[in-house]
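Here is the structure we will look at.
For subunit A:
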Amino acid sequence: MERIGFLKKEKIEEYLQSLSKKGELYVPVDVGRAVKFEKYLTGSSICLDRPPTLPPKSVIYPQSERLFKFKFKKDEGNVDLIEIEEVEDTKKRIIFGARPCDSAGFSVIDNVFIQTDTPDVYYERRRMNSFIAAKACDKPSAGCFCIAVGGGPFDDSGSDALITELEEGYLIEAKTEKGSLFLDWELIEPGDDHLEKKLKKKEESERLLSEYLGELKKIEPLDPKTESFNDENFWKRHLSKCISCGLCTYLCPTCYCFNITDEKKIFEGERIRSWDSCMFFHFTLEASGHNPRPDKFKRFRNRVGHKFMFYPEKYSQLIACCGCGRCIRFCPVSVDIREVVFELQKPRRV
Partner candidate 1 sequence: MKVINITKEFDSKFIEQVAKESGENPYLCYQCGNCTAGCPFTEFFDYPVSQIMRLLQQGQKETILRSKAIWLCATCETCTTRCPCQIDVAQIMDTLRVIARRENYVSEKEIKLFFDTFLESLKKHGRVFELGILLAYNLKSGKIFTDVDLGPKVLLKGKIHLLPTKIKGQEKVESIFRKLAERVSGNE
Partner candidate 2 sequence: MNNRRYAYYSGCSLESTAREYNESLKEVFRLLNIEIKEPEDWSCCGSSPAHTVDPLLACALGARNLALVEKMGLDVVIAPCPSCFTVLKRAHLKMKKDPEVRKKVNEVIDEPYNLKVSPKSALQILYEDVPPEKISEMVVYEIPELKVAPYYGCIVTRPPEVAEFDDAENPISMDRILESAGIEVCDFPFKTECCGAAFGIAKKEIVNRLSYKVIQMAKDSGANCIAVCCPLCQQNLDLRQGQINRLMGTNFQIPVLYFSQLLGLVFGISPKRLGIDKLVVDASWITRSMRKAEKKVGNKEKEPEAEEE
Partner candidate 3 sequence: MVELKEKISEVFRDTNLVICWREGFDPIHATPHFVREESQIEDSIFNLFCVHNLCVYLPFLKEKAGILVKGCDSRTLIQFLQEGLIRREDVVIIGISCRGIIDVGKLMREVLYEAVTGVSIDGDSIKVKTVSREREFQLTSLLADKCKICRYPNPLIYDHLIGEPVESKVSWDMAYEDIREFEKKPLEDRLSFWTKEIGKCIRCYACRNACPLCICRDRCIAETRDPHFTSQSVELKEKFMFHFIHAVHLAGRCVECGECERACPVGIPVKMMKKKINLEMKELFDYETGINVDDKPPMYTFKAEEEKIKEHEL
């Protein structure tokens, strides 16, 4: 079912315009000092030459979403009633220009929200109505390590289509049925002739990345028996510098933790779900005032544990990290999660 098409560079604008008529189209846009997915508007300048600062996670899994609205009412007998108004989001969303790691991130979240007995309807509905075209990476960016966690610069898992930027245009390969959305246009020419160039590009890109990574090339899921994992001093040694902000989790394509709050006004209110971060003190704060993870060391250990130990344990050795490197690239104090995991895997020093 694989289909291949080619789009000339000069046609991209026209192409995106047509695409935006099919649904809400999101493209990476340079907003000054950051690249961010925004709704495509005519004239928006799409930015494909560098990795987006924020992954497109929020398009499908918004930072805060209203689950439902509620209204307070009273019946005849002055008894309080609550009227609930469900939110049903069936909008079609198209993401153009994600990176392969970003798409892979959705697969991690899918496991939790969809591949379960009690799927999350809000996420599921959005995910099913979304179309993702990922752009393959030519060169590694600072902190990239997708190949170390099973991905790759041309990896297509989680994407409906894969785009390779060539000199004269874009090679678009549909990877799923939904992917044909990106090809069924008159603007698209047959693309088979360009396949070879693409493969060369792929090889080159993978080479550059593995050279860049050196010995960090492969990260395995952590063994639950990893000794250092429970060693407070280990975490102190490596994470004293962590300032415990939520940047790493909020920029992460695979982090999906959330919090649910009711924002109540006098006569009405809403239940909202918003991203939360395991790096925050309040994440595990219990109503009693007790907090099982009161300090940043315990919190960071949880983050590493979750991505490289607990999640793989539950989901057939799949690491909950797509190696996009954002948490390393943008960490204010340059905490390097690769280094931490690598150190954990090393035999313990005596």
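As a selection rule, all candidates are chains of the complex that A comes from, given by their letters.
The working rule: a contact is a pair of C-beta atoms (placed from the backbone, for glycine too) under 8 Å apart; a residue touches a chain by one contact, two chains touch by 3 or more; residues count from 1.
For clarity, every value in this text was computed on a predicted model and none was experimentally measured.
Participant: Which one touches subunit A in this complex, out of 1, 2 or 3?
Facilitator: 3
Participant: What does subunit A use to touch candidate 3 in their complex?
Facilitator: 31-34, 36, 49-51, 53-54, 62-64, 139-144, 208, 211-212, 237, 240-241, 243-247, 249-251, 259, 261, 263, 272, 274, 276-277, 280-282, 328-330, 332-336, 338-339
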